[in-house]
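Dropping the structure in here first, questions after.
A protein chain is absent from this complex, but the other protein chains hold their places.
Per-chain residue numbering starts at 1, and chain names A, B, C, D and E are given in the order in which the chains are listed.
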Amino acid sequence: MSANFFQHDKALVESTAIGEGTRIWAFAHVLAGAQIGKDCNICDHTFVENDVIVGDRVTIKCGVQLWDGVRLEDDVFVGPNVTFTNDMYPRSKHYLSKETLGRTLVKRGASIGANATILPGLTIGERAMVGAGAVVNRNVPPDAIVAGNPAQIIAYVGIPRTSGPGTSSQGAATTETEVKGVSLHSLPHVEDLRGALTFAETQKHVPFEVKRLFLVYDVPNREIRGEHAHHTLHQFLICVTGSCSVIADDGVARREFRLDSPSRGLYLPPMTWSVQYKHTKDAVLLVLASAPYEAADYIRDYAEFMSVVEKKA
Amino acid sequence: MSANFFQHDKALVESTAIGEGTRIWAFAHVLAGAQIGKDCNICDHTFVENDVIVGDRVTIKCGVQLWDGVRLEDDVFVGPNVTFTNDMYPRSKHYLSKETLGRTLVKRGASIGANATILPGLTIGERAMVGAGAVVNRNVPPDAIVAGNPAQIIAYVGIPRTSGPGTSSQGAATTETEVKGVSLHSLPHVEDLRGALTFAETQKHVPFEVKRLFLVYDVPNREIRGEHAHHTLHQFLICVTGSCSVIADDGVARREFRLDSPSRGLYLPPMTWSVQYKHTKDAVLLVLASAPYEAADYIRDYAEFMSVVEKKA
Amino acid sequence: MSANFFQHDKALVESTAIGEGTRIWAFAHVLAGAQIGKDCNICDHTFVENDVIVGDRVTIKCGVQLWDGVRLEDDVFVGPNVTFTNDMYPRSKHYLSKETLGRTLVKRGASIGANATILPGLTIGERAMVGAGAVVNRNVPPDAIVAGNPAQIIAYVGIPRTSGPGTSSQGAATTETEVKGVSLHSLPHVEDLRGALTFAETQKHVPFEVKRLFLVYDVPNREIRGEHAHHTLHQFLICVTGSCSVIADDGVARREFRLDSPSRGLYLPPMTWSVQYKHTKDAVLLVLASAPYEAADYIRDYAEFMSVVEKKA
Amino acid sequence: MSANFFQHDKALVESTAIGEGTRIWAFAHVLAGAQIGKDCNICDHTFVENDVIVGDRVTIKCGVQLWDGVRLEDDVFVGPNVTFTNDMYPRSKHYLSKETLGRTLVKRGASIGANATILPGLTIGERAMVGAGAVVNRNVPPDAIVAGNPAQIIAYVGIPRTSGPGTSSQGAATTETEVKGVSLHSLPHVEDLRGALTFAETQKHVPFEVKRLFLVYDVPNREIRGEHAHHTLHQFLICVTGSCSVIADDGVARREFRLDSPSRGLYLPPMTWSVQYKHTKDAVLLVLASAPYEAADYIRDYAEFMSVVEKKA
Amino acid sequence: MSANFFQHDKALVESTAIGEGTRIWAFAHVLAGAQIGKDCNICDHTFVENDVIVGDRVTIKCGVQLWDGVRLEDDVFVGPNVTFTNDMYPRSKHYLSKETLGRTLVKRGASIGANATILPGLTIGERAMVGAGAVVNRNVPPDAIVAGNPAQIIAYVGIPRTSGPGTSSQGAATTETEVKGVSLHSLPHVEDLRGALTFAETQKHVPFEVKRLFLVYDVPNREIRGEHAHHTLHQFLICVTGSCSVIADDGVARREFRLDSPSRGLYLPPMTWSVQYKHTKDAVLLVLASAPYEAADYIRDYAEFMSVVEKKA
Partner (left out) sequence: MSANFFQHDKALVESTAIGEGTRIWAFAHVLAGAQIGKDCNICDHTFVENDVIVGDRVTIKCGVQLWDGVRLEDDVFVGPNVTFTNDMYPRSKHYLSKETLGRTLVKRGASIGANATILPGLTIGERAMVGAGAVVNRNVPPDAIVAGNPAQIIAYVGIPRTSGPGTSSQGAATTETEVKGVSLHSLPHVEDLRGALTFAETQKHVPFEVKRLFLVYDVPNREIRGEHAHHTLHQFLICVTGSCSVIADDGVARREFRLDSPSRGLYLPPMTWSVQYKHTKDAVLLVLASAPYEAADYIRDYAEFMSVVEKKA
């Protein structure tokens, strides 16, 4: 550790584990056990307890306290008056042990908006963005944008919506998308007085042999599903009633697709990271898959997904 | 033709084409061109026009008229005051030609309940039963029971309902049914706070390779779908939302199944006559099929289906 | 039996059991076993089978058939082309035995409107009125008016509606009605930001000690409840949500009340014949009663009720 | 009257007021007081009471009775087993006087489908068509097609639907129609995140000064409104929520318009016969009018409307 | 008062009324008039105005201000950045007098979660828990857990749910509960095609004479009702439609009951503290009571209730 950090003369800094280039401002108070990385900015009226680790290039705006158990990875932004917690049911003079306190992990590059409240025991994913005033009582996935009290996912960072081809009664149309290998399919659709019928044939519309299918339904609007990629599995998604949004990500491009018609199919090739959310109450998502379930085919961590993508590149 | 039929002395019979054993009662009036089969019973106050053909063992109760263009096959029952028609938009003194009048065909073994009204141009299928007071404005499929104004299918003749296995969260269960080769499947089902998921794998749950799928939806409650068998196609049906009833018939046994859960599947092997009806408004029926569409595989006539069944037996 | 009945010379009357003063018109056909009472009118084109008994002063309009198993009590009116039945699932040449055929009983003073259809096995109650064109597939209670396909109760014979007092936020108001002892009560009603509250105190609002209460709910719109009187029981009815109609009858006056507010109560003293019907889907009727259940206190037959009324008068 | 009519030798004709060219068939019975016009066809098993007047070229199919009080104008068609009535609440042995019986008037050119039931006291308008099996309990307007139990208007004879201009966000568009002077207006419509706004200005969009407006709402689907023309009144109709259909008729052309958007207006100039029907449950129809209410401005009889049209031509 | 409290050298403490063992940390500022009890913990960046009284063993986390009018009883926990208020409609330079400012009372043992906002003039009951980020605009009852913006009661501290007996069609069943004298009753219930019927008789099912009843309905989900006990009144509760939750507390045991069927009754004897909440939108709660309204019978304060309980014990 270096003494090459700036400390305002009205600041109270008891720790020596402060990284180079970090600035600590007036009326801030850093306890002796805290570890703070390089090039951080710790603003006025902040308080940092002992069992706290802060990465590099982190900004802590005014009025924030970092309690025992808080971990902020590199490049995190914490807005003014953001409030962390470490005890779900606090009572005066009842102290949690190191083992039982609710730890908070804010991952690399995440931002927490002004005056947000973070309940104990949660993880805020990489690059996620917590809206100002949000009250967060669930883990926030990577890249998710959450807002409200309680906070819900309202969008994902940096994803344009792709509306895809319209339905057609004449035949199937396939549209390539900006995500590698992902295609949108307008399935053949026939409608008469007796009702409507949509169909798909393997090879012709579904570009693989179907070995498994699953139906996902009764998903609360606040939930997300998916959040994984497959090494080798092909999938074909149809929202047979209601609608939901699917994010497809090849590690380079990422797009959001709204599935809102039984005659719209979305093909996801292997090595596509996918997230489903914004399900309407009545949404039923049919997923056709090219192989039986195999646990080893799943990549459930986005960082791992990226490293596989990069190896292949 | 024979003179060995009975004619009440108050009856007026101008035709000579009356089958042996047929009885014609008081105040009945049969015009010269009418042809009536054997062992029929033509009750009081009936009227039979010229261009009418009636099969054997047919009962015509009181107050019925058979207009030009009506054909009743063998063993038909026509209840009292049943009213046939042959002109959709009748106007006084506007006559339809033989070519344009609306012909009615009541097929073998069908019964028409008292005081029902049959609109022109329709076929009442074999063994169908039209409820008393019904106003029939659409064809009635074989074995269907219809009632109301307008008449809708309310049941099928002689079909017990099979409720099948309940859903299970532990694994797939298969139940053979009384219809040859038809089985009910309780698909694996997982449910947690994030929603519900049901899945099926080929071979394991779906006993064939899936080459095609179709979704049937927006079926009005009054409609029926299906009404055909396949020579070689295997099908697997899941009602993914809402519910509908499926009749499966192997030519010997016939059962009705209510599909009302995404984790209930119904397997239909080749040579199963199938009808779907009683769709709820929100029903979406997913059908997995073992081969691409091929017109020649369809058997759309029940009589033809039965003859194939019998050849195979 | 007497020969003092009139027979049109075009009528065919094979029975001799025809009452004095009865007239039978052209093209009517009465089989030998039929029994017809006095002063009846049997119009043109009617047909009366053998196992039929018709009371006195009955009118049978044109185009009607009375099949084996039909019983018409005195003073019944049968409109033109009314169609009776005696076989629920008729098939040609399948005959029901005397034991299995569906008998029809039309009770004293009932009327059946033109072209109505009566399914087998039913009873049409005293003075009931079946609307023209109705298709009746359930028993019809005494005095009920039914219409539609299928027929539903739409009213009761000879009952004016009483709208009663409005609700009041100030206190309880009591209004006597034209039915002896029956009163309508506007209960105290208080509403604030936390919701609404209605209350009733015994003596003050409910004129008896409450010994029993029951709640009636989930009543389909087509159903009726009640249809009885009590020798000694007092009742107080409140429709706490939804609404329903109550008929109260003291043997002389009869009125219909709509209960559609939790602050409207209806008091029914002993010896009040009461019927409830026209329930909305969400109707919940609260009934307060002055005594525990006692079977002997019920009068379930209207004729018996009237005889008790008359004895007391 | 002439004896030049045909009478089957099994027919019973007691009246002599039968027009030339009329045919009366077997088992028909015409009472002495009946008057029947020329070139009629009275089929088997019909019954015609005394106080009945039938016009020329009328067809009466089998099984029909014409009761006292029935009037059929020229060119009427009455299908088989159609049932008329003349007593709303019939009781055996209670007879209505000539003054109180419910008369039925079927106007020139109307047709009544097979087995329909016509309640007492109604008028079936010119050229109207009653569907087979219908139970008619309300007057049927001229040219209306009714069906069901109870019968509702389902269409009008010979009216094409005009879908009119789409809505436009840019400004008002006016489209002349095939009905003289009637125009469809696409009103200016602006929609943003705060909601939608439609407006209309007099002169600019509404081609008259607005002196009166009315709102029509809570109209049961089975009802029709309007059915009149105005001598001098201009009207402008907008269905502000829900939808309804408007028939506009200038005496020569007649068209049906569906109003289903608050930005669609329909202008009806004076001397336009107009009918509104097929209201959705939530329909609210706004009518702007050019003058205060004046009874004398209304033409409520279509025949009178036509005579005024012809005078002006 | 004692000088035996700890004051950080960066703290500004102008009051001398600080209890023994209390610690006041850096950048905290306590004005001269404030009174603070023993063993409190007043963290960094807090501010305590003059007209403030704080009990013993209270924790005030960082970033909290205690304004004039705030009273914190013993053992209260105030989380970081919790914000109190004392002026409902603040305007710059408009000062409230001591009489008009909105006082806040946080009662013994309550906890206020991080970053919660407490509107002026409220009481937070004993042991209540305000969730992190909640915005509290109504009094919080003792033991209630509230969350959200605005805050609603989501649970009560330490209350197990009692599901009680199922409904039975055979007769009444009574189940004693862990709350003294409180019993759950499964009322007799009969259901057939005509609907369902539940009833209760006094003595037999309702263990007292019913002198009063009231119906509680249209209660917004966010509301609670009740929150009192009675010295002598017996009550019997039935939720006749919809559902609600009732907490019953005898001063020793406390349980929550869900009333969700018209055939479930809950008997509350005298000296039972009761709270109703979580009403569904359509809930109608019927309460039978053993006596007319009498104000003196109510115990509206939980502490008073407890003292009466203890006297009786």
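Everything below uses one rule, namely that a residue touches a chain if its C-beta (ideal position, glycine included) is under 8 Å from a C-beta of that chain, and two chains touch if they have at least 3 such contacts.
No experiment lies behind these values; they were computed from the predicted model shown.
In the full assembly, the chain not pictured is in contact with A, D, E, by the touch criterion defined above.
The chain omitted from view is touched by exactly one of D:Ala173, D:Val210 or D:Val308, namely D:Val210. Only one of E:Gln7, E:Thr59 or E:Thr85 touches the chain withheld from this view, namely E:Thr85.
Listed residues E:Gln35, E:Thr117 or E:Ser290: the one in touch with the omitted chain is E:Thr117.
Residue positions on chain D in contact with the hidden chain: 191, 193-204, 206, 209-220, 223, 225, 238, 240-241, 262, 282, 284, 286, 288, 292-293, in rising order.
Although one chain is not drawn, its touching partners on chain E can still be listed: residues 12, 27, 29, 45, 47, 63, 65, 67, 81, 83-85, 89-93, 115, 117, 119, 135, 137, 149-150. Residue positions on chain A in contact with the hidden chain: 10, 26-27, 39, 41, 43-45, 57-59, 61-63, 75-77, 79-81, 109, 111, 113-115, 129, 131-135, 147-149, in rising order.
Basically, only the chains that are shown with their structure count from here on.
In the CA-based superposition of chain A onto chain D, the rotation angle is 180 degrees, rounded to steps of 5. With centres computed as the average of Cα coordinates, no chain lies farther from chain C than A. Centre-to-centre separation of chain A and chain C, using mean CA positions: 67 Å. Chain contacts: chain E has no residue touching two or more partner chains. Chain-to-chain contact here is organised irregularly, matching neither a line nor a ring nor a star, and falling short of all pairs touching.
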